[in-house]
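I'd like to ask you about the structure that follows.
What you see is the complex with one protein chain gone and the rest in place.
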């Protein structure tokens, strides 16, 4: 299976093409939208998350409720794109908006501007953005639908935020009920408090997320070649995710931290 | 540069993601639509070509008239999709259309049905279709925009159709003026006549197309490794194109031939 | 399955790594050496072919007569490497040999020298060489061993050399008995005469080879994505082979032609 995604944070929307999905797999927006919704939850998310409420449109590869073996195309419109038409116009505009020139530390802003020669850092940040992960979450939901057929399940739980550490039980209901995806109610509240405190100090917090995959089919990956080892493949997928937790006090500059 | 395409022949449309296009390249629909239009010309094309009149929408990777280095997403709507909503519905439909079970020889129909286990061959032919090449033509127009920066040009001309052979001069105006893309006016007319005669006999004709690429930058590909040799890369790109020339007499079954 | 090869024409030898070969496949040098030998036959081959008599050593991926699922390493020593030690030395030599500066037309010489910035064209021609195909023939023999398990067979026969055209019957015994791999005895002799005549005139001849693959498993490749179509994959593999037919009259410059 191959995946390419495209789409800017404030452009018309995101698109993903997933090549190589098996045929006859039951699939529809109802398998994808709940994960898009879960992505938008969580304490300390920016205001953006509240206006987005993503929904996927499948435009290729699925017919009458099942995959055909053809590449799957997923489209996720950006709901506030209408407000950004001049800034993000594909065509030149007579009165272009001012360039973004403030570089955020810990982001791809400086490296991207140097790599591509951009004077307007918006050309980097529109893609190097938490928004980009929405397309990956949608593609991940398709992958989960494939795993479901062989009985594999993937669950996650927050183990650490700042100084607060919990012991994951992977109790899905308790995890989903928590603002910080931690099944321990007291620890969950302590994590929320820690985030609020950091935000008030103009700071952010890191954390650790635990994953549990059950009923794994033997033989995924192989130790026979360096780039097909399962450990490495999983590590690449996880470490390439950039989840920016924005927790900002009024009047301060934006701060960002990367959580794997 | 990597390319994935998706989209069915009668679904909502085609989509292509092109990853790795250099930044700061001037690009807009005006660089792509003329090639989409040229694809729809030619004597003996089916009625479909006359209703399509494709136009691309760029939804990612281009801002204010130039590429940003982000992946480019191209969308080409299918203009008659509205007539196929029940047949191509992503969701199950209460009264599904009859399955297509007639297999066309010389197409991917049989192999695809066996490979993917389809009872309805429509699940193969919607993707194994001349329509799929529209997304590639659009992506090719982006590639040509890259080549233009370094001065490379790509021209083509029909050399042979059936028994009629011409000597390409690569005179673009004459080629574009010909119904069969042959710069020799007399040969061009003879080719049209040969196609008409074959069509009346319920048959099709093969042919040979010549390409000329000029001002080639030295160093494309390399002889150092089998799968990076330029000859092989070009051959793969050309031979993977399936252009179905439909030339059918009234009352006969559809016939198709593959032209490289 | 992935394949990388390395090795110069006059270095210590060639090496191929084939990744992804299924486990438990019966395999040994006896499955590979006959194809290396067949590669060295044929009328009009250079004197080099007579001294080579290649034999493979398997140094990884096979144990007790069967594959293990680990990557397979194949080594083919260059039998006359001892005569080239100074010319091909990995370490600097005090008295380096004169650079090769004569560029052969129709080869990668000029493009390679420009691409890599070589003053000594030997750095190109040692790799852009018919010798490189020996590693591919060995890897191909491994692929044939895989196909044998599912009953697929691959046969070939020369159809055209110069003006002489034959109708392939794919009679393996007759093909192997012919100096030019043509099962028609009279045509075979005519082809040999044509080559001899061209050689005496300081020229070379092109040709056409026909392949027949039988009992093909349905579902190889897919029409669903441009770069996985079987036609394109086969075309790439064939067109990336550079078989230099050296037919040279005494005292003339070397001439080469490329045959797909």
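We just call them A, B and C in the order they show up, numbering each chain from 1.
Everything that follows uses one rule, which is that a residue touches a chain if its C-beta (ideal position, glycine included) is under 8 Å from a C-beta of that chain, and two chains touch if they have at least 3 such contacts.
Just so we're clear, the structure is a prediction, and the values are computed from it rather than from any experiment.
Per the touch definition above, the residue from A:59, A:75, A:128 or A:166 contacting the chain not shown is A:128.
Residues 2, 4-8, 11-15, 17, 19, 23-24, 28-29, 58-65, 68-73, 75, 88-93, 96, 112, 115-118, 122-124, 126-127 of chain C touch the missing chain (whole complex, contact as defined above).
Residues 3-5, 108, 110-112, 114-116, 124, 127-128, 132, 136, 218-219, 222-227, 229, 231-240, 242, 258 of chain A touch the missing chain (whole complex, contact as defined above). Summarising the interface, chain B meets the missing chain with residues 19-20, 69-71, 222, 224-225.
One rule holds for everything that comes next: only the chains that are shown with their structure count from here on.
Counting partners per residue, chain C has 222, 224-225 as the residues that reach two or more other chains.
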